[in-house]
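Below: one structure in structure tokens.
One chain of protein is taken out of this complex; the other chains stay put.
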Amino acid sequence: MRKNREDTRRGAPLWAPDLIRRRRPGRHRGPPLQLKNGIYCGFIILAAFLIPLVDRNAYHIDVLVTAGIFMMLALGLNVIVGSAGILNLGYAALFAIGSYTYALANIHLHIPFWVGLWISAFSAAFFGMILAFPALRLSGDYIAMVTLGTGEIVRIVLNNLDPITGGPNGLLGIDHPAFGIAGYNFGVRSEPYYYLVLGLVILIVVVLKRIESSRLGRAWLALREDELAASCMGINPVWAKLSAFGIGGFIAGIAGAVFASKQGTVSPDSFDFVVSVMVLAMVVLGGLGNIAGAMLGALVLSLLPELLRGFDLYRMLLFGFAMIVMMLFRPQGILGEIHYQEEFENKLLKRESGAKL
Amino acid sequence: MKPNTLSQSSLLRVENVTKRFGGVTAVGNVTFSVELGQIVGLIGPNGAGKTTLFNCVTGLGLPEEGNIYFGDSETLLNRLDPDQIVAAGVARTFQTIRLFKHMSVLENVMVGAHSKTRSGILGALLRPRWVLVEEKKLVSRAHQLLHFFGLDHKSYEIARNLSYGHQRKLEIARALASQPKLLLLDEPAAGMNPKEKEELLDLIRTIRKSGVTILLIEHDMKVIMPISDHVVVLDYGKKIAEGKPKDIQRNPEVIEAYLGTGTYPSHA
Partner (left out) sequence: MTASDVFIQQVINGLTIGMIYALIALGYTLVYGIIQLINFAHGEVFMVGAYLSLLIFTLFTGIFAGIGGSVLFLVLTFLFAMLGTSVMGLVIERFAYRPLHAAPRLAPLITAIGISFLLQNAVMLIFGPTDKRFPDLIPIHQFSFGAVTFTNLQILIAAVSVSLMVSLQIFIKTTRTGKAMRALADDREAASLVGIDINRIISIAFVIGSALAGAGGVMFGMYYHTINFHDGYLAGLKAFTAAVFGGIGNVPGAMLGGLLLGILEGVGAGYLSSEWKNVFAFLILILILLFRPSGLLGSRVVKKV
């Protein structure tokens, strides 16, 4: 497929094969920044690859693995809350479903990780889409409560269906990932998980970037800006919302399977409301809808507690305080939302003049 | 030009449509039709129910009574969702501008063409050849459309940064992106200066020449009268007159409706 000169000047087609591998702004906003962004990303990925070779501290790597899992969760929630603009306070439920699905599949049916990963992803995607149904008809605040409620219901169910889910003790004896032929088992070392998570994060980002610059991504953005107008332009809100929840769920499922396989056990405590809130905070901190922002937010909020190790008792306290401060001074997040400036300005004007815009 | 009879060949047939909001009858038993290739004007004092009627046609409000037929196949619009109606070939603009303010001008138009494109999740992920081709065609068509409206040089501008007149034009461009058979314009000239209104008239005529039928709501008689083949007048939700612009302007009931609310239709 030839790129003709005219296209390059106007905003090169994003389908040019050699550019697909890089992260770049996929929106039709102007001449491409592909090359510059591509170089930055290349560096970051290279640096990420080298970390475990340079820093031999197993604990550090472990922390980074956890950060990576949170990155996946933040990216997934970012799709629902940021890109499609639907509030979700029960994301941990999808994470839990992913984990428990792999756990059950592995324990009872001896399904290996690499297959279980897919099963988890699809089952979480499926549940995500079921959860989407209330979102189809309700407005923002109400969706928040519904998702909160569902998150809690899932957790309580997992905590009480002892024969299936092992109740409060959860499930034990989950296999770690392994390459059967080579006989290599991930075991409890952190390094293999690190590279696994790194690879998955890169994959997820590529996928999300592709969607962002596609018809679906545009539909989400339009939906988020003005659902009524979007439907009057031919966008089916049901399709768009289901897709968002499905993809968000899919990613949560992947994260869940990785988490379960690394821990070797799953229990309901790992999936409570606090987790949902933390992931939401990561997304908001980075900037709603912003893919790089979600990753940054996840990194910051995962590593911060580690840096504050000494203040263990005060962690949650500081976390709450940080959330308040963050909203007071930079509600649009570190890297900025896709959609913030105008809403803010409009409302500010409205309040000051008391008049309708 | 023949008066509109409710012939079976009408592009749009609004039949005995009634829409109520609680105790208020916003639209009461309105019947009229729009023929293929016409420009039909919908006028009436404020609150006459014109936008409500548009909403009924585009699926934003379910009429309590009556039916709305569209096209040869007589599709019942009042049974469809807004996005299905767009797919059937009806597009609209809004009285208050409802652009996607944070998306670029080009993207707004591309979204307008949503119903004419097919790529979904898998298409976005795997990017097979047909998706790439579709995307390329979409971009070039969008540029063409913007060029027609004189907005191409602003393709990458964020929509909210455009001037008011440009935003109005963009709204129309976005609606046209779905290649509609019927275009509903809700007060497209609102807030425009006389020069812009002249441009708008030319624009609308050119759009009609390209094969799109137009139904338009307007308050400014200098816009509606020169351009409409046929005019329908609403007052308090009821149709009080319809016919050729010249006849409407002399119609005593119409004059009274406007005089009663303090607005007098000026001669074109």
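Side notes on the structure shown:
Chains here go by letter, A and B, matching the order in which they are written, and residues are numbered from 1 within each.
The definition used in the following text is that contacts are C-beta pairs under 8 Å (C-beta built on N, C-alpha and C of every residue); 3 or more make two chains touch, one makes a residue touch a chain.
Predicted model, so just to flag it, every value in this text is computed and none were measured.
Taking the complete complex into account, A:Gly320 is the one of A:Gly42, A:Gly199 or A:Gly320 that touches the chain left out.
Only one of A:Val157, A:Ala178 or A:Val238 touches the absent chain when the whole complex is considered: A:Val157.
From the set A:Ile174, A:Ile254, A:Leu280 or A:Leu299, the residue in touch with the chain omitted from the display is A:Leu280, counting the whole complex. Hidden from this view is one chain, which touches chain A at 81, 87, 134, 137-138, 140-142, 144-146, 148-150, 152-153, 156-157, 159-160, 228, 273, 277, 280-281, 284, 288, 313-314, 316-317, 319-324, 326-328, 331-332, 337, 339-340, 343-344, 347-348, 350-351, 354-356.
Keep this in mind: only the chains that are shown with their structure count from here on.
Note on chain placement: the centre of chain A and the centre of chain B lie 40 Å apart, centres being C-alpha means.
By the touch criterion stated above, chain A contacts chain B in their complex at residues 1, 10-11, 13-15, 20, 27-30, 207, 210-211, 214-219, 221-222, 225-226, 228-237, 243, 246-247, 338-339, 341-342. Of all residues in chain B, only 58, 60, 81-83, 86-87, 91-92, 94, 98-104, 106-107, 110-112, 114-117, 119-121, 123-125, 127, 131-132, 135-136, 139, 143, 155-156, 158, 160, 174, 178 touch chain A in the complex they form.
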